[in-house]
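One structure below.
Every protein chain but one is kept in place in this view of the complex.
By letter and in written order, the chains are A and B; residue numbering begins at 1 in each of them.
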Amino acid sequence: MAVDGIGAAVKRKEDFRFLTGRGNYTDDLARPGQAHAYVVRSQAAHATLGKIGTAKALKAPGVVAVFTGADLAADNIGGLPCGWGIKNKDGSAMHEPAHPVLAVGKVRHVGDPIAVVIAETLAQAKDAAELLDIDMKELPAVANMREALKPGAPVVHDGGSGNVCFDWHLGDADAVAAAFKKAHKVAKIDLVNNRLVANAMEPRAAVGEFDRATGEYTLYTTSQNPHVIRLLMGAFVLHIPESRLRVFAPDVGGGFGSKIYHYAEEAIVTWASAKVGRPVKWTAERSESFLSDAHGRDHVTHAELALDKDGKFLALKVDTLSNMGAYLSTFAPAIPTYLYATLLAGVYTTPAIYAEVKAIFTNTVPVDAYRGAGRPEAAFLLERLVDIAAAEMGMDRVEIRRRNFIPSNAFPYQTPVALQYDSGDYNATLEGALKLADYKGFEARRADAKKRGKLRGIGISTYVEACGIAPSNIAGALGARAGLYECANVRVHPTGSITLFTGCHSHGQGHETTYAQLIAERLGVGLDQIEVSHGDTNKIPFGMGTYGSRSLAVGGTAVVKALDKIVDKAKKIAAHLMEAAEADIEFKDGKFTVAGTDKAKTFGEIALTAYVPHNFPLDKLEPGLDETAFYDPKNFTFPGGAHICEVEIDPETGVTKVVNFTAVDDVGRVINPMIVEGQVHGGVAQGIGQALYENCVYDDNGQLRSGSYMDYQMPRADDLPSFKVATAITLCTHNPLGVKGVGEVGAIGSPPAVINAVVDALKDHGVRHIDMPASPQKIWGIINGNRRMAAE
Amino acid sequence: MYEFAYHKPASVADAVKLLAADGEAKAVAGGQTLIPTLKQRLARPTALVDLSAVRDLVGITVGGGKVTIGAMTKHVDVASSADVKKALPALAALADGIGDPQVRNRGTIGGSIANNDPAADYPSACLALGATIKTNTREIAADEFFKGMFETALKPGELIVSVSFPVAEKAAYMKFAQPASRYALVGVFVAKGPAGARVAVTGAGPSVFRWKEAEAALGKSWGVAAVENLKASASGLNSDIHAGADYRAHLIGVMTKRAVAAAG
Partner (left out) sequence: MPKVSMTVNGKNVSAEVEGRTLLVQLLREKLGMTGTHVGCDTSQCGACVVHVDGKSVKSCTMLAVQADGAKITTIEGLATGNDLHPMQAAFKEHHGLQCGFCTPGMVMSAVELAKHNSNPSEHEVREWLEGNICRCTGYHNIVKAVQAGAKAMAAAK
C-alpha cells in the first residue's frame, strides 16, 4: 500500500481553501457587469394567473429587465423535463404535466415562480418586484394526499385522472395473498414518513453568462451533476447544443439530493443573460429555498407483515401514497418506486412481497430525492414493522431479526422485489453494533435513568440499501431517461503530475482526496502531484454527477479503469525505452522494471517520454499519456448495517434526548476511514433530525408553516451526542475496488433506530408506534393521553 | 430591506430629537430582532437612529438594593458581570441564555424590552422582579410597561435609558426553548423579592404576563410543593406548530416548578 493510498486516513486536500475562506462557491462569483435577478413567486398555493403588468416595475431605479412566462413562450422555451417515466399498473404512462419555467395560466404551489426582475442590485430588483401588477385569482388548494384523492378535491393539473400521477405496483400479489392466509400472526402499521427539506447550508445559486463573440452560454450553478444539467437544460428547455453550453458547478456547499435537479432559475439566468447582454446572478435566500428546493420523503403507508408461528416472515404487503408536490421534479417518479419498493425485502428472507404505490399531485413544492431517497422510507417501514411483529409475537427484537436475516452464505441473493444482493453479513454488523453499544448493559442504564425520573429506551435497526443505481440497460427498461455510468479522464502531464477529470461532483464528500488516494495507490505518485478536477463540462468529457452514494462505486471504478489504461500504455512506453517485451514489464511502487533484470524507469520518466517522444515507434505508439474510461456497473451495490439508538425522555416535558448512538455499517472497502466516518456522522445526524426534529408542515390552504429556520428545526450541536461508529465490511463482488458506498447509510439506518428507541421508552404507556418527528408535544400528548396533541 | 436614512447620535437628547423630527424613524439598539424584521421587509422605517454611540446608555451599577442596567448594555455584559452574578444571579443566567453567543454580543436589554417580542426573555425578569424602566422622560413600573404583543407603554420617540431591578431574596428563570428558533416557547421567571412572590411567564401568551395563582400559592409558602399541583389555564395562550395552548399551559407549570426549585 502506498503511504497515502487505499485505507489511509489522509487529511483532506480540499480543506486548506475552505478553512481560509478561499472556497469558490457560486454566489462568490462576481462576473464583470453582472446584474441581479429576483424571482417573484406565488404566495398562493393555487390560483389562476392572468396578465402581469410590468410597466411600473420597468421604470423603477436600476431595473434592467422584467420577464414573465409569456416572454419565455415567445422564445419557444420548453418546460422543465422529468428524467424518469413510470408506467401504471395497466401499462399506460404516468400523468406527466408540463412544468413551465415561469408559471403560465396558473400557479400551483406557494413559491411557484411567476416573473423575474433583473436589476443592478438585488435590493433594487426586490424594490421593483413590488411594483408588478399581477392578476391572480385564488383557487381552493389541496396539500394533503388523502384529501387530494377525494372526489371533488381541487385538481392540480387537468388532463389526468384526478390528482393521481401514477398507480404502480411491484411484486407478486397472489403469492402474498396466499401467504397471508397461512399466517400465524399479522403485524400491521400505518405510518407517515415526514416531509423534509434538504437544507444544504449553501443556498442554491446560479449565474448565467452569454459570450457574444463565441455564442457560448455559461451557467455557473450549485449542482451535484453539471453534465446532467447541461443535457436537460440544453436539449429540452433552452435548445442550446452542448458545444455552446458550458455548465460549471464550482465548490458546492452540500447537496443531499436537493442539487441534483434541473431548476427553473438555472434556465432563467442562462436565457436572460443573452436577452440582457450581461451576466445574470440569482441566489436563493433561505426562506426562498424552503419554497423552491425540491423537498424529500412525504409518504403515507399502510403495511402488513405475515409471520409463521416461529416468527419467520412469510409475506409483506405495502400500500403507499407518495406526494409528488405540484410538478414532477427531475427524478421524482423513481424515488417511491424503484428506490423504495425494491428495497422492501430489507435484510430479510421474506419470500413474497407486494407493494402498491400511488403518486399524488398536491399544491406543494415538488418532492424528489433527499439523502437516501426511497431507501430510508423502506427501512423505516420495515424496521418499525419488525419491532411491532416482535411485540405481537412476544419475541425479542434482536432474535426476530436474526431469525429472518438473509444468511451470509446465501449471496448472491435474489429478493422477490427485483434486486439481487451481491454480498453482506447482517449478523456481523448486528453483533458488532450490539457489542459497541453495550446492549447487554442497557437494562442497568434504564434503571438508572428511572431513578433520575427519565424514561430510557433502546432501539435497533438493521438495514440494507442500494447504491450506485445501475446498470444503464436495466434502469432504462424501468423508465430512466438517462444512462447511469460514470466517466474518468486521467491526464498524466509531461512532468509526471496528474490531473483526474471526474464526472462525479464533490460537495462535501472529499473526492479530491479519496480519488487522489486511488491514483497514489495505483501509480505510486505522491498526493501532492495529483489534482482532481470536477464540475466543469468544458473540462470533463462527461459525467452523471454525484448522488445515490455512487461516486466511489461507479465514479471510482471509472477511475480504476482509466488507470488500467494508463498503466497499459505506460508499460508499452517502458518496454520501448528499456528495449524489452511488453509482457516482461512489471509496474510496482511507481517503478517500471523488466522482469529478471535490474533495468528500471520511474513513472516520471515514462510520463516525460510520452510527451517528448523522440525515438518513439510512432507507427505502434501514439505520444501522450491521457486516458478516459466510461464505466457502467453490472449491478447496484448493497451497503447495510445495524444502528442502535438509546434515548432518554423527560416525561414532564416530552423532550427526547439521544444519549447514545451506535452505527456499524458495511460500506465495502474503505478508502479513507476518516472520510467514511464523517459521512456516517452526517447521515446519522440527518436521520436523527428526521426522527425527532425536522418536519415540513403545510396547512390546509397549502401555506408552508415551517418555511424558515424559525420553524423548521435543524439539528444543532447541542441536540446531538457524539456517535460510536465502526465498520464490518464485506466486499462488493462486482467492482474492482470492492467498494459499496457510504453517503446515505447514516440517514437510512438511523430514523427507525431512534423511533424504535422512543417506542421502547414509552412501552409502559401502551405505545405501538409514533410518527416522525417525535416532537416533545407529541410525546407529552401520548404520556398524558392527550390524543389531539399526539396526532399533530 | 427598504432603504432608510441612518443616524448615529452621541446623546440621548440628539436621539430623541431625531426621532421626534421623523415619525417614521425607528431607534435601533443591538438590532438582533429589528434587522431580521427589516430584511423580511416587514417594517419600513424612513430612518434608523442607532443608539450605539450614546455612551450614557451603557453600564451596570449595583447598589441600594438595586441592579441598574443601561439600555444599551449587551446581554453578554450582563451575563458575565461579576456584580450581577453576585446580586441577582438569575438575571445573569437569563442573559446568558438569550439567543446564541453572537446574539448576546450584539443584543441589548433596552432593545429587548422596547420590542416586547412575546417570546423574549428579559420582559419576564422585569415583571417578576418588579423592575422600573427609566426613559428619557419618566419612570415606568414593569407592570405598566408591557401592554401586548410588540406593544409597550413607550410613547413615540420615547427612549429607554435604563432598567432597575430590585434585588430579590430568591429568583430563577427556566426556559423551554422553541426547538427551531430557540426563542422561549415558555419561559418562567420566579422571584421572592420586595414585591413579594412573583411569577412571570413569557413565550406562552401574546405578551409576558404574571401567573397570579402561582404567585398566591408561593406567597403563602415558597417552595416547590406550593406549585407542584397547580395548573395554568390554557385560555388565551399561543398555539402554533410547535406547541398548542394546552401544552404551553402544561409547560408553564413544569417550568415554574423547576424555577422555584432552582431558586432554592
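The criterion applied here is as follows: contacts are C-beta pairs under 8 Å (C-beta built on N, C-alpha and C of every residue); 3 or more make two chains touch, one makes a residue touch a chain.
Model, not experiment: these values are computed from the prediction.
Peer 1: In the full complex, which of A:163, A:557 or A:686 touches the chain missing from this view?
Peer 2: Hidden-chain contact among the options goes to A:686.
Peer 1: Just to verify: which one of A:415, A:489 or A:509 makes contact with the chain not shown?
Peer 2: Looking across A:415, A:489 or A:509, the contact with the absent chain belongs to A:509.
Peer 1: Identify the residue among B:15, B:48 or B:174 that touches the chain left out of the display.
Peer 2: The missing chain is touched by B:48.
Peer 1: From the list B:32, B:81 or B:256, pick the residue that touches the absent chain.
Peer 2: Checking each option in B:32, B:81 or B:256, the one touching the absent chain turns out to be B:32.
Peer 1: Pick out which of A:15, A:399 or A:582 touches the chain that's been left out of the picture.
Peer 2: Of these options, the touching residue for the absent chain is A:15.
Peer 1: At which residues does subunit B meet the chain that is not included here?
Peer 2: Per the touch rule, subunit B residues meeting the hidden chain are 1-6, 8, 31-32, 35-36, 38-40, 48, 50, 52, 76, 99-103, 105-106, 181-182.
Peer 1: Would you write out the residues of subunit A that touch the absent chain, in ascending order?
Peer 2: For subunit A, the residues touching the absent chain are 11-12, 14-23, 25, 27-28, 30, 123, 199-203, 251-254, 256, 285-287, 507-510, 674-675, 677-678, 681-686, 708-710, 714-718, 720, 722-723, 746.
Keep in mind that, in the parts below, only the chains that are shown with their structure count from here on.
Peer 1: Subunit A to subunit B: how many Å between their CA centres?
Peer 2: Distance between chain centres: 44 Å.
Peer 1: Touching subunit A in the complex: which residues of subunit B?
Peer 2: My answer: residues 1-3, 40-41, 176, 179-181, 240-244, 246-247, 250-251, 254.
Peer 1: For subunit A, which residues are in contact with subunit B within the complex?
Peer 2: On the subunit A side, the touching residues are 123, 126-127, 287, 652-654, 693, 695, 697, 705-706, 709-714, 775-777, 780-781, 784, 786, 788-789, 792.
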